[in-house]
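Below is a structure I'd like to ask you about.
Note that this complex is displayed minus one protein chain, with the remaining chains in position.
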Amino acid sequence: MSSLLSVKNMSINFDTPRGSLEAVRGVDIEIPAGTSVGIVGESGSGKTVMCRAAMGLLQGSNVKRSGTVVFDGHELTAMSKEEVRDLFGSGMAMIFQDPMTALNPVRRIGSQLSEGLRVRLGMSKADALARSKELLELVRIPNAAAVLKSFPYQLSGGMRQRVMIAIAIACNPKLLFADEPTTALDVTVQAQILQLLRELREDLKMSMVLVTHDLGVVAGNTDYVAVMYAGEVVEYAPTKKLFADMRMPYTEALLDSIPKIDHKSGTRLSMIAGRLPDPTDRGAGCSFAPRCKYAQEKCHKEHPELKKDPDGHLYRCWFPIGEAK
Amino acid sequence: MAGSGTAHMRNTVDAVLTVRDLTVEFRVAKDKIVKAVSGLSFDVIKGETLAIVGESGCGKTTLARAVLQLPPPNSGEVVFDKTDLTLLPKENLRSARTSMQMIFQDPISSLDPRMTVHQLIDEPLEIWDRGTRAERDERINNLLNNVGLEPELVLNRRSYEFSGGQCQRISIARALALDPRMLICDEPVSALDVSIQAQILNLLQDMKDRFGLTMIFISHDLAVVKAVSNRVMVMYLGKICEVATPDTLYSKPAHHYTKALLNSVPIADPTRQRKTELLQGEPPSPMNPPSGCRFRTRCAAASALCAEQEPQLREVTPGQFVACHHPIV
Partner (left out) sequence: MRKFTKPTWFAIGWLGLMMFFSLFGWLLPFKAWNFVYEDDLEVGLFSSGHLLGTDSNGYDLLSSAVAGTRMSIFIAIAAVGLGGFIGSVLGIMAAYLRGKVDTVMVTIFNVGLSVPNLVLALALVSVLATNVDINQAVPTWRRVMVLIISLTIVLIPILGRIARGATLSWSGREFVTAARSMGMKDSKIILRHIVPNVLPALIAVAFLAVGVVIIAEASLSILGVGIPDGASWGGMIARGRNDLEYAPHVLYVPIVFLALTVISTNHLGDVVRSKLDSREAKV
């Protein structure tokens, strides 16, 4: 399987008043064509920054970047801003956590949705509006004609997210970045949106990068999972393999600490002690070592490299689960 | 569903809090009235944790605040410790409130950014003049130790220097300062990272056991609720759908809405994904709720009866109460 997107050795630093903040450290990720890859991590794990950088959306004088990003045969890191921009829409598209801030509050849905079609595909105004209506129907919005004429604030959170998805898929992108697309939504609406994304991916033959903090969302919606912690990928494997055979203690601890609906009530939750590490001060050893119940002396002193099992399962740990200590 | 009724009320002397027929409405424009909570009753027994579950807009936060009279409800009784708070004069209410404390969702916004941790926790003690300076300082140190913070390290720092989880610990310490009998937690962990959530939930559980607290725990997350509660009340558009113990409710939901909620929770296991029909659409506006059962517009089992008559809560299995004309059996 060829990869649609490949990120190699990406590092991103932000200059802050408190010193250099290492948001992403030497990340390698492959997104095979036609698959859905979940990127899981807590706040500050670098998952969002990494995705923005992969799309070339990270700007500012205080950002330092290194590494390469290759999308569909184009090396994005070597292209000009204009050339990268031309890839948006038909190449890749993005949906965000908060659709309210991603939509322009003073323009009607119809005009925001048809704009991309007219600019990218050179459609006439009437054609673009007709296509917009089809797109809204495609994302299962009832009463599409009325929604075209409404403003974002008149729609519910779930409807706005559907509109965002319609805008994102308007030009048939090959890759959809979904950054916490359901975090702001209620559970029943979250389930609807995730189902919609699954169906659209199949119908449009679209790959997806799903960024989330929720292992439950990842389990049912992705083919591969990359787990990030403190700016690094600490484990990468096919989703089924990852859940069946975790190697990285962090992944295990994260999964154990989520309350589960099929646990008996009143069960005490297992928890990860301590806090997320300070992004301006990464220690010498493994970033997770201070919170890891298996940590040994070596873990605090030496930084583990990404290791690869024969089946392609990647992890960053000196003493992975399932190996003799 | 989403009906009224009092069949689930236990009418026992052990009830710490009894709410009857509580209604909260907000006027948002001239003829627009949001019916946030409509004629709702429930009770909480000493030492129990009642979880209130529902999606945004179901009125669960409004309900919690109405219990504390912040603001007071439009009608209904809130009997706490045998006193009806809605009838209390302002001055008595002030002191009655101290035995009910609240933990909020946003850990940072619930602490005044200008105050140090010492000032924050001292504040309730100072208002009620609890002890001398030295006694209060000792109490503050004990409270901080209880919630797992080191007094020497945190006393002189301000809230913005702390992470969300630590702020939530400070809030808990402050809430416990006045020895409350009841703690009302409004989504206390939903703003926190996954790895921190479990720490705070366990801490709340420990504090409850240690101080013999009674709790109301509000959440949209069914899995979190299951871990902490003894009784669960599911709400939809300002009404109760179902009340039961968590084990019954999660294994044999009787309400169609409860079942839909449970089916929407993502399962963190790729081999056990469900293939069930999802609940369609979104809740109607609380300004103009449907007649009869408020859930009928999204319910697959709805009949003509559901539009005409509002279902009353009734016991379907021992200890499980449901407001539905066509419960799942």
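Labels A and B are assigned to the chains in the order they are written; within every chain, residues are numbered from 1.
The rule is short, and it goes like this: a residue touches a chain if its C-beta (ideal position, glycine included) is under 8 Å from a C-beta of that chain, and two chains touch if they have at least 3 such contacts.
As the structure is a prediction and not an experimental result, all values here were calculated from the model.
Visitor: Name every displayed chain that the left-out chain is in contact with.
Guide: Contacts of the omitted chain with visible chains: B.
Visitor: Of the listed residues B:T12, B:S109, B:N142 or B:S251, which contacts the missing chain in the full complex?
Guide: B:S109
Visitor: Mind listing the chain B residues that contact the chain we can't see here?
Guide: Touching the missing chain: residues 65, 68, 70, 94-95, 97-98, 100-102, 104-106, 108-114, 123-124, 127-128, 159-160, 171, 174, 178.
Following the convention adopted for this analysis, only the chains that are shown with their structure count from here on.
Visitor: Show me the residue ranges of chain B that touch chain A in the complex, using the header's touch definition.
Guide: 55-56, 163, 165-166, 193-199, 201-202, 205, 220-224, 226-230, 245-247, 250, 260-271, 273, 278-282
Visitor: Which bits of chain A are touching chain B when the two form their complex?
Guide: Going by the criterion above, the answer is residues 42-43, 142, 156, 158-159, 186-192, 194-195, 213-220, 239-240, 243-244, 253-255, 257-273, 275-276, 291.
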